[in-house]
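I'd like to ask some things about the structure below.
Every protein chain but one is kept in place in this view of the complex.
Chain lettering (A, B and C) follows the sequence in which the chains are written, and residue indices restart at 1 in each chain.
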Amino acid sequence: MSKPTVGIFGLTGCAGDQLVILNCEDQLLDLVSLIDIRDFLMASSENNQDCQLDLALVEGAVLSNRDAETLRAIRKRSKLLVALGTCAVWGGVAAMNRGADRDADRDALLEEVYGDIGRGYDSTPAQALHEVVPVDFNITGCPIEKEHFLAAVASLLNGDLPLYPEYPVCTECRMRENNCLLIERGLLCCGPITVGGCDARCPDLRVPCVGCRGPAGDANAGSLVAVMEEMGFSRPQLAARLRTFAPGGVA
Amino acid sequence: MLLADEVSSHHPVLSDNPYQPHMARIVRIYKMVENNHLFTLRFLEDHLAHSFRHQPGQFIMLSIPGAGEMPISISSSPSRPEVLELCVRRVGRVTNALYRLRTNDVVGVRGPYGNGYPMQEIIGNDLLLAAGGLGMAPLRSLLWYALDHRDKFNNITLMYGAKRPEDMLFREELTALVDRTDINCLLTVDADPSATWKNHIGRLPSLFDHAKIDPMRTYAAVCGPPVVYKFILQRLLELSFPKNHILMSLERRMKCGIGKCGHCGIGYKYTCLQGPIFTYWDAINLPEMI
Amino acid sequence: MSTIVIEHLARVEGHGGITVELQGDTVGDVRFDVFEGARLLEPLLKGKRYDEVAPIVSRICSICSAAHTLTSLKATEDAFGIRVSPQTDLLRELLLRGESIESHALHIFLLAVPDYLNYPSAIALAADKPAAVLLGLRLKKLGNLMQETIGGRAVHPVNPVVGGFGKTPSLDQLIELRSGLMQASADSDAVIDLMAALPAADFCRSETYYAALRSPNVDSYYSGDEVMVVSAGNRAIVPAADYRSLTNEKAVAHSHAKHSTFRGNPFMVGSLARLTVNPRRLTGKLAVAMKRLKLTLPADNPMDNNKAQALELINDVERSLEIIEQLLREGVKDERAMPAKPRAGTGTAIVEAPRGLLIHCYTYDEEGRIVSADVITPTALNAASMEQHFRRAVEQCPERDEAVIARRLGMIARAYDPCISCSVHLVRKR
Partner (left out) sequence: MKILKLPKEKLDLFASVVQQFGELHAPVEQDGRYVFKRLTRWSDARLEYDRTILPPKKYFLPPREALFRYRPGEGFVPNTDGLDQRIILFGVHACDVYAINILDRVFAGKYKDPYYQARRKNIAIIGIDCLPDKQCFCRSMRADFVDHGFDLFFYDTGDYYQALVGTALGDDMVLATGNLFEPVDAAEIDDYKRRSWNKRRAFQVDVEIRDLPEIFEMEYQSEIWDELGEKCLSCGSCSMVCPTCYCYDVADDVELGSRAGKRTRLWDSCLFASHALVGSGENFRGSRSSRIKYRFYHKQRGFVAEYGRPSCVGCGRCVSACPVHIDVVQVIDRLRRVEDVASR
């Protein structure tokens, strides 16, 4: 069987998910022997920008017309398109104010930052990939977990779609037997509505979850907000916090 | 090389491991209907192939290595041992993985599980089998069991409906039964665009017009999608069937098949242990049953 | 007139290109174009509570995420007048060194070495010279392990918080790090062997200004709040709070990164600048290595930055070992973070990120919400200097061969190890 052709791309983001791929130090050489990486600008200067791809891994959000064009071109040449990381799946931090008035006036913001020149920049409000092209599946996380990436490739090579947890961070937090920061310390922890898979990385370090993986499949944000309001947090503060990484995720 | 089963039987702690899949070879894949293939399996170890026994209505847990494990009804009759026939619809991850396999590939099997049809009670009575769509899969085992032990049953009636002739499972086999005199085999399709169908056309419940059923001495085994249950049950109740003579086969998510994983719970019963065959009486007494 | 365009720089983090306009033999416009989408993170910070800031700014860049996180915490702590414990300082320094090891190993072995040896990628290099790539991967993995152990994650650390850490790494974890570092220390000869064997890259000579954090007593990446600028024997000191006199950024049309100059001169930040500003560390093992690499300071060749990175890599390992020994000697306590009492005010912090000076400056209101934020990244600071070096390289290239020029410019760009997503940061116009 011939090796699947793969492209790894970054739209606008921090390149963290591509870095996670490069951080698979122990598997990297195996990985490149199993798949045929044709296009990976961050790691190679010899890329084929037109070939058909069995698999495209795309990180980052769409923040410019240029990003949108790039993404459409990738979609056209790829059988499977995978959104890699919270930015690609949900929009990520760049999208946190989306829908708010300030973000709508992009030009004013650009001017605020860059001065007059800013108005000429190609810049659009942040969008997740699925808002621009159809996406075959998501690997969320900011950044993605290395194990999830490797498991996804292993599954795909076998012909299966990968499986990811749909339950929230709390589930894993409890499995790790952490003290609950929300209940016992009254901290604003997003664990109950954030999708698990990180093994409750933050609460395990006594740091409240900031929701970097985006919402859980069945997130009940309304109920969490109600309880937190009773704890003395204000609604706007909660809304802002819960939308930091995934504006579209929680109402 | 030791086979996995042998390894496990030698391990002092896990010698009797009910989760142990036994490897079986796919001897035949027959495409009955698009995405509803019939898989014939035979255990790699002859002694297992000889000794495997099941009741009609029981199921196995089928492992596709690397992809997962799932419950599948045994479609073949215990009266035809040595191989297992499974009729599997392709719906998701594990079934997809099965559909990638070819003959001679190896899968894992453990079981049989579940209660199966209460054969002791049914024997000596009339038997009515009513199925729609994929519901024929578990009933086929019962059908052939009854036909192979014909003397143990009184009248046997089969009612089976599908959307179109090409959607009918076991079509050749079942149409061959239509002319037999020891069974009233009634087959119907909702529509026949190809105009080649020689049997009934119309909804499944309409077949009741062609059957003579004595509710007091008949056991009815029903299986199919929810609409089938709804309409067939309605007819059976109109005929004043005793509620414990109506036997239904239910589907729930299962991860163990042996009453541990908790997924198949309905009210206070486990589908894998107390089911998957339930009487109608159980059904109306268990919340969320259908 | 002709134009040389490198559409999309490969093997760098982010999206940027280079354009050079030639009129006959004279070099016209030279531009380092950044077309990384503008995420406008700084205005998005407005109104955010102090404890939400670091996790957001960390996302400016993954390779420098620990540096961004720590600079951010330091700026917030400065604004609120929080003094963290000495143990926290040490652990933060260790975290930064881990990031530096990871970043330098990634850059040297996976990006630069293939460049010198004419391979398109480390993957291609691995087929011929697996040992070099494996060495790089081993060091990189160690850097990541350090970040995971102390920061809680290799990319976007979660453990450092305002006032300290969520949880202190355990003794066992530190001991594990120590054995990894000892192995890496044994690897340092191999690193120098490899670097010394690379073909010389001498196609751009230019007098250069260097700027780096001046550390009070040790060569620290983390502590210190003065920047020293060095040029041909002259030294100037800029205190953190005055960072704007250093940066005086101006936005330019072709790029989403802003340009900085010091008294009208572009300056370079990063490994080479750090060694130039703090030569104190270049003794013993490092002095020998420096000789083998034929590096003299101050250097006039930007390509020497790669050599400086190799020296730093070795120094990072040694320094980390010292820190761990100290922690083990003094014992690690499971400390809680210092409590934060928000107050209105401004805080500024400067840290040495792997690529050079990183500056965060926040103004908070009395409830601890951001009023304004300013983030200045090394790649942005380097942009003007990079363009200057591009120009020199073109000027000093005798043939006007596009391919040769393009390759040299690409190499210079990569020697700077630019981190483009970092450079696209946004500051309010003043």
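One rule holds in what follows: a contact is a pair of C-beta atoms (placed from the backbone, for glycine too) under 8 Å apart; a residue touches a chain by one contact, two chains touch by 3 or more.
In this text the structure is predicted, and so the values were computed from the model without any measurement.
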Chains on display which the left-out chain touches in the complete complex: A, B
I'm checking contacts with the chain that's been left out. Which of B:P81, B:G108 or B:P215 qualifies? B:G108
Cross-chain touch to the chain not pictured, restricted to B:P65, B:P81, B:P118 or B:P215, is B:P65
Counting contacts across the full complex, list the positions on subunit A that touch the omitted chain. 27, 30-31, 33-34, 150-151, 153-155, 157-158, 160, 163, 166-168, 170-171, 174-175, 177-180, 182-184, 191-193, 206, 216-220, 222-224, 226-227
Counting contacts across the full complex, list the positions on subunit B that touch the omitted chain. 1, 3-5, 7-8, 11, 13-23, 63, 65-70, 89, 91-92, 95, 106, 108, 251-253, 255-256, 258-263, 265-269, 273, 287-288
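The working rule: only the chains that are shown with their structure count from here on.
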Per-chain Cα mean versus the mean over all protein Cα atoms: which chain has them closest together? A
If I average the CA coordinates per chain, which chain comes out farthest from subunit A? B
Where the centres are mean C-alpha positions, what is the separation of subunit A from subunit B, in Å? 43
Counting only Cα atoms for the centres, state how far subunit A is from subunit C in Å. 25
Interfacial residue positions of subunit C with respect to subunit A in the complex: 8, 10-15, 35-44, 47-49, 52, 55-56, 59-63, 65, 106, 110-111, 120-124, 126, 130, 133-134, 137-138, 140-141, 144, 152-156, 158-159, 161, 165-167, 251-253, 256, 258, 410, 421, 426-429
Applying the document's contact rule, which stretches of subunit A touch subunit C when the two form their complex? 10-20, 22-23, 25-26, 28-29, 32, 37, 40-47, 60-64, 66-67, 92-94, 96-97, 102, 109-115, 117-118, 120-123, 126, 142-143, 201-202, 204-207, 210, 212, 237, 240-241, 244
Subunit A contact footprint on subunit B (complex, rising order): 66-67, 93, 96-97, 100
